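Part of the complex only, each chain left as placed.
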Amino acid sequence: MPDAAALPTVDDAVALGLTRAEYALIAEKLGREPNEVELAVFSLLWSEHCSYKHSRALLRTLPTEGERVVMGPGENAGAVDVGDGWAVAFKVESHNHPSAVEPFQGAATGVGGILRDVFAIGARPIAVLDSLRFGEPTSARSRFLLDRAVAGIGHYGNSVGVPTVGGEVFFEGSYEQNCLVNAMALGLARREDMVRSAAAGVGNVVVLFGASTGRDGIGGASVLASAELGEADEDKRPTVQVGDPFAGKKLLECSLELLDRGLLVSLQDLGAAGLTSSSAEMASKGGVGVDLDVARVPLREEGMAPFEIMISESQERMLCVVEPARVDEVLAVCAKWEVHGSAIGSVTDTARLRVLDGERVVGDMPVVALVDDCPLYELRPQRPSGPLYRAPAGSLAAGASVRETLLALLGSPNIASRLPLYEQYDWLVQSRTVRRPGQADAAVLAMPGGGAIAVAIDGSGRRVAADPYTGTVEAVLECAANLACVGAQPLGLTNCLNFANPEKPHVAWQLSESVRGLGDACRALAVPVVGGNVSLYNEGAEGPIYPTPVVGMVGELPDPARAGRSGFAREGDVVALVGPFAPVLEAGELAKLRGDALPVALPEVDVRPARTTQAAVRDAVRAGDLCSAHDIAEGGRLVAVAESCLAGATGARLAARPLAALATALTPRGRAGRAASRAQDGVPEPLAAALFGEAPGTGFVVSGSQEALDRLGARTPVVELGTVGGDVLAVGDDLSVALGELAEAHAALGPLFP
Amino acid sequence: MRARVLIRPKEGILDPQGVAVERALPALGFSGVANVHVGRLVELDVEDVSQLEAMCEKLLANPLIEDYSIERPDAAPQPQDAGPEAPRR
Amino acid sequence: MRFGVVRFPGSCDEVDALEACRRVGDAEILWHADPDLGGVDAVVVPGGFSYGDYLRVGAIARFSPVMESVIAFAREGGPVLGICNGFQVLCEAGLLPGALLPNVGLRFLCRQLDIEVVDTDTAFTRACAPAEALSIPAKHQAGRYHAPGDVRVAFRYAHDGNPNGSSNDIAGVANEAGNVVGLMPHPEHAVDELTGSTDGLALLRSAVGLARA
């Protein structure tokens, strides 16, 4: 069948990213050499992105079961039961490389793509979160990337009417050449209305709907195109995909109406690898074959070759399987929403993906070979013998006082207020947002049944770089702590594993240690992993990125009116530290400001007491006992207190004695040597650790009545620190900083968005 | 020297605005319209015209997804052109 | 009292507007391609990005079949409220004077702010007290109102809180007759304490003719 004259060579396969051995295996599975279409299809489905060939074995170790799990990994998005017959679907996905090339469109299409994953399972998107990593804002390129990525996220999310309710951004030198743009979406569906992607029903029709197909994102495969287009036409194959949120919005409404009317057998979004991966995956999941006629695909450009149509990454398209009798109705709904709808193929019993161009068969491949036969590779993890990352350039003068240190931390790019960023996002459309950015540690969304869900996204690459296992455990703990602050109990977790080249032993080690930490932390907290994404090969000429697992967690709380807030609210309330908080300075934000190198490991975390504390805080919030709850994260305890002051626009007076006591208590933890070496500094080392040390997910700053804190103290360690009130943050007689001064320092990101 | 830069979506790059306008026109009773593309127009006074190209590459256009062309209306006025503009501001 | 809420391709706040109207009366969706207003008593043109806001905000939506009917309805004195993108559409349609330009800062901004009721004699402000401040969120990228001359100002941004460079801090205007009102901030997103404020209900109550609660 293949046209012998045009057969690509093994070198073409290598240029497409396959190995010679993989090419030989493809020929063996086919029983002949692949033609151009087939090679294009295999090269994509056997890519890291689609086949997870370096991570699949690791991902299998994650806990995925749980009472509330409705859909686990394997579908377009995972989903958990949130009661009253409703399910919440969610997933996080990376768009790192496109965003590094063109941040506005890269970030926008990233949001578009994750939204499609969510409505592909029949859930109406109800929220977006973003997780961003850039180089230091002192770099003009990083500022540009940040500015444009934020604009792109807003452009897409705002325009499709889905609120962006949360997110995070960190700046570290290691992301300078390889920024990370991860987007998470949540959707809401009736449990019984959710749809899967498995193709079924031999004789059923395959309908492509949405935008027309152009040459978007197929630059990499241009080696195959020599026969079709000359060198001079090279720029006809743009690698940058442009998002069209208007088309995305129509596609969303169209898809949900099709499902609502019960017209679809199954539904699948077109993401990376376009028609290729969507059709192959639908066929594979259903154990059937699919015939596709590329001549019936509506095109945006003339003269597209069949392989180009198969691998185009044009945005805003979906594929569905429909019973023949329903096709007209499906096309009518498409017409109503002014999107293209075309019957382009059918479900067969051949277990093969056949590509036709009109009458002509231009590709014919066993589905199993495409989806299941890609060789998996074992990682060869090896712990690095020396430091992988350069020490950051310090910016805080040695000998800085507590006051100077506090203000420097509040103004550090990783801690400063994110207001100028999230103000560019519509956080309120759909009228569910009970806690919005800036009000609490997690976003809270009211649910139709009267309860609410909370969602947060977290991940500290620096801590994972210091210790992949513990750093990842901390990320999960911190995300759960954020939920506890609003009174939510975790239901499920999604994650995006952003790592460098896994073929390098030390990256393999980072990846496997991190996944081990992820699994252990999820088991310890009884939170199932319901989905995720893996993004590998994130490195620049200067070296790998910090290994960055990003975790997104969804939880529930019974009463949205009692959702917690992070700001102090009531004059006279007691401020207290809650939890088995044992902070260290290593790998923390202060260490970075001081220019300290990363440590070789972090102190082990005991998840059990942290879990107990989180449960106690959660229950106290739910009971309406606490006026505020805020987890202690970057910058440690004093920064957390300052943040609660700023969020509540009120001061606090802390007693010096409990802090001093805490500082002494910290000294025996083996830091005497360092303490001595820093003795000439403004802040004695134990005090610095007490005030600014970090231990993610294990400590909270709360405020409430004396009785409320006594009740809390019966369940978990509580240390009273002081009282809410006034317009300064004061510690004993030594420190007094006006709220205005705190606010000014905290507003440091403003100039990044002129 | 007054100059203008016309910035258009690159060929092959999706132009959602063009599509939207093309769809809207027939509904308004205008027929026979095709290949609509929407781009940007930047008009400016430059002392050194030779800098324009670099300005386009660096700031005015996004070379990844946009093509641009530079025109100097004063140099070759268009018959239908409204003529040189009065200085503004 | 029955409200009709227009839905264009690209509308985003129509469901929120519908639910907000239902707090004070009945409400239904009016599909852009259908010129039949179904006998509604008031029309809300909601926020969002009708037709992607491509070309110019509100430019394409104003030509939809439903808008022909809304224009006729308004000319006969029917109450019409345009919110955000709906305000832009009403300006483009000539039901309200002026135009909305890109924010001075050029960025999309979403924030809770206060607007002051300037004119209590319109179809959508009758239930408000003179100079009353309403806490209502605004979210838009093109909210800089350009007034062609003297206009009937319905709302102003209060406390120097003009987010977009709008002339004279104008947040919303009315037509001469007072039956058509448009504003950039979103009253339909200020109808529930749980999500921030209930001040937006006053506009809808005005249309219903109810006294304020």
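By written order: A, B and C. Residues from 1 in each chain.
Methods note: a residue touches a chain if its C-beta (ideal position, glycine included) is under 8 Å from a C-beta of that chain, and two chains touch if they have at least 3 such contacts.
Keep in mind that this is a model prediction, so the values were computed, not measured.
Asker: Each chain kind shows up once here, so list its copy number in the complete complex.
Answerer: Number of copies per chain kind in the whole complex: A x1, B x2, C x1.
Assume only the chains that are shown with their structure count from here on.
Asker: What pattern do the touching chains form: line, ring, star, complete or other?
Answerer: Drawn as a graph, the chains make a fully connected set, so complete.
Asker: Any idea how many Å lie between the Cα centroids of chain A and chain B?
Answerer: Inter-chain centre distance comes to 38 Å.
Asker: Could you give the separation in Å between the centres of chain B and chain C, each centre being the mean of its C-alpha atoms?
Answerer: 33
Asker: Could you grab the centroid distance between chain A and chain C? Build each centroid from C-alpha atoms only and quote it in angstrom.
Answerer: 36
Asker: Provide the list of chain C residues touching at least two other chains, using ranges where the numbers run on.
Answerer: 51-52, 54
Asker: Would you give the residues of chain B that are in contact with at least 2 other chains, written as numbers and ranges?
Answerer: 16, 20
Asker: Quick one: in the complex, what on chain A touches chain B?
Answerer: 101-102, 105, 211, 214-216, 235-238, 240-242, 244, 246-247, 300-301, 314-315, 338
Asker: Report the residues of chain B in contact with chain C in the complex, numbered from low to high.
Answerer: 16-17, 20-21, 24, 27-28, 38
Asker: Using the touch definition up top, name the residues of chain C that touch chain B in the complex.
Answerer: Checking each residue of chain C against chain B gives 51-52, 54-55, 60, 63-64.
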